[in-house]
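Have a look at this one.
One protein chain omitted, others in place.
Letters A and B mark the chains in the order given here, with residues in each chain numbered from 1 onward.
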Amino acid sequence: MRLMELKQKHLLGIEHLSADEIEYILQTAESLEEISKRDIKKVPTLRGKTIVTLFLEPSTRTKTSFELAAKRLSADTLSISKDASSFKKGESLKDAAKTLQAYRVDAIILRHSASGAAEFLSKQTDASVINAGDGCHEHPTQALLDAYTIKKKFGKINGLKIAIVGDILHSRVARSNIFCLTKMGAELSVVAPPTLLPVDVEKLPVKVAFGIEEVLEESDVIYLLRLQAERASENHFPSIREYRRLFGLDADKVKKLKPEAIVMHPGPINRGVEISSTVADLARSYIEEQVTSGLAVRMAVLYLLVGGSS
Amino acid sequence: MAKLLIKGGRIVDPANKIDKKADLLVEDGVIKQLNQKINVAAEKIIEADGLVVCPGLIDTHVHLREPGFEYKETIESASKAAIAGGITSLLCMPNTKPVIDNPSLIDFINEKQAAVNLAGIYPVAALTKGSLGEQLSEMFHLAEAGAVAFSDDGQSIDNGQVMRRALEYSTLVHKPVLVHAEEGDLANGGQVNEGLMATKLGLKGIPAIAEEAVIYRDIELARLTGGRVHFMHLSTAGSVELVRRAKKEKLPVTCEVTPHHLLLDDSHLSGYDTNFKVKPPLRGKSDKEALLKGLKDDTIDCIASDHAPHAQHEKETEFDYAAFGVIGLETLFNLVFTHFEKEIGLLKLIGKITANPARIFDLNAGVLTEGKPADITIFDPKAHVKVDSSNFYSKSNNTPFDGAELNGKLEYVIKDGRIVFRDGKIVE
Partner (left out) sequence: MSKPVSVLLDKDQLKRALTRIAHEILEHNRGAADVVIVGIQSRGYFLAKRLSENIAGIESAKTPVGALDISLYRDDISTNPQPVLKKTEIDFDLTGKNIVLVDDVLYTGRTIRAAMDALMDLGRPASIQLAVLVDRGHRQLPIRPDYIGKNIPTAIKQRVSVELAEEAGTDQVTLVEADGT
């Protein structure tokens, strides 16, 4: 087996990862999955390493997923959120980085509402920086766990027809998935009203559709994005009813899917908006699967970035 | 009484269409004589063989930050920065704190300038009170105190009716109105150029139409009212075309461009370096090329730095939160000389930063005509410099050109007949 190192110190996004590097992370995740099935769900690999989750934007599932991943690898974890008094008093990200630097932490997992914040942080610290979502830019571990989930189900990603439906414009999950899945050879479509598509989206390697009906029959994966209610007031679309009709997935539309097709969603779900309650509960939905994949993938990322030689 | 003789330099004086080797005599602070050979005893002699001698440069768009933001820059530090960049006259923008919308603030600037006594500072006053875009400022009193133009730089006047009235009223004082073209709603809180780069980086974009819509409107308002408009920091190909057509129709329209819009585009944003965050934003490659074409065919009259100093903590932060703007007084000359001398020729290039601004703003500067103030910039066209922002006279160092190796080295800068810069530094 060829010795391959992940030649990155940080995980800031998928855009600059090669298909080989993505494969390597997924393969590592596969080897780590069984740890979560044991009685003693722990290995000593990252013992003595300190991993900080710095979440300046709210999150439950990503934060707990990362913390659990770190703990299962025996790392010490530290959790700082936006409610921390120092941030309320106006502490800048740069100063927070300096404080953490003084503690010689090994990795910082950052979620932030400004695009590029993870890259900015990586220049302020010697620790490895893992982007857990920066503004509208990228959410790399989400894309990796989605790829892992898809690969597990279909055995491959190359050649699959995947449709991402929803607010592409504001979605970092969409961007990361576009980069990741197209690198792995999938045929990607983005489905949204013109007002929720980013400018020059046609310059990315994706097809564009303006209604979910257009992609139901041919897709192997329907990936739904959460719709934020505020977008209606910003005039991105006239009403939830109209959005649901054109872009939502309900029991009737699900009937048009191929038998082997799966439905995915990064969570949290807006029941009754982009996905009806019944569909959300269907066995075909891989939403639960994404959560377990998330843990293995995040363990892999931590192992590869923090576990190696510095 | 003191005479200064500059011998054997290549005299480049675009206003008088001069580009030849000659001697230049300065006496009592004014240009006394320009001739092939001047044989006169002089207290000071500059051997200018191999050097270029041109009028002191004029930068028509500078933010001095004083009063109100002295931690970024002061009139003194900016004046030094200007001289160190070969700039002997500059127009300063009114978006200070308080906004320059009453004559006593013009007096303040004039007094400070006299005290520092380096670059000539020509104040631009606010077009509306507080630059709020609602009520006209007292243009007559402001012009009387010394304002050379009016502007609400930093934003556009979104209310068309207010802009119409402002342009109409400006004809009373015969001064140009400087326009920062950015329609507020279309700009929509954008941070960078709207396009593929913004999409990939997850940043909000400002579409080209936010600029072009205002330019179109204000050209037509100039046509309607007879007021003079001067568009600042042009950034899109569409804007250049609108100005080109307006000039064809002989409308009272002029414009300027910055070196960074001529040299950079949004591909430079990929590392989220805030030294590339400016307003208007760096656009695409085709916009950059259109700006150069506009410079060549004289659609674009002037090159101005839009010198916008910011403190380190205002730039060294997450991209969305960083302030817009870059400094430029100390790099303007070297950048344009390095990149555009061959493209458009030295005479025309120097004209963009001397004769043209002087003519548009009716300044007593920018020429080497007999009797005019002796503001002179002398440089070595064969030497090279390396940009080092840690050595700048400016208080701030937010420049995208740090480390750049450029052509041309300033040897002397003369203001009103005094040598104020030599041997690489300001003369104390």
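Heads up, the rule we're going with is that a residue touches a chain if its C-beta (ideal position, glycine included) is under 8 Å from a C-beta of that chain, and two chains touch if they have at least 3 such contacts.
Note that this is a predicted model, so its numbers are computed, not measured.
Considering the intact complex, the chain excluded from display touches A. Across the entire complex, the residue among A:16, A:42 or A:271 in touch with the chain not shown is A:42. Counting the whole complex, the residues of chain A in touch with the unshown chain are 1-5, 24, 27-28, 30-32, 34-35, 38-40, 42-45, 73, 303-304, 307-310.
One rule holds in what follows: only the chains that are shown with their structure count from here on.
Interface residues of chain A facing chain B in the complex, by the touch rule stated above, are 15, 92-94, 112-117, 119-120, 134-138, 172, 175, 198-201, 203-204.
Those residues of chain B lying in contact with chain A across their complex are 194-196, 198-205, 207, 271-272, 313, 316-321.
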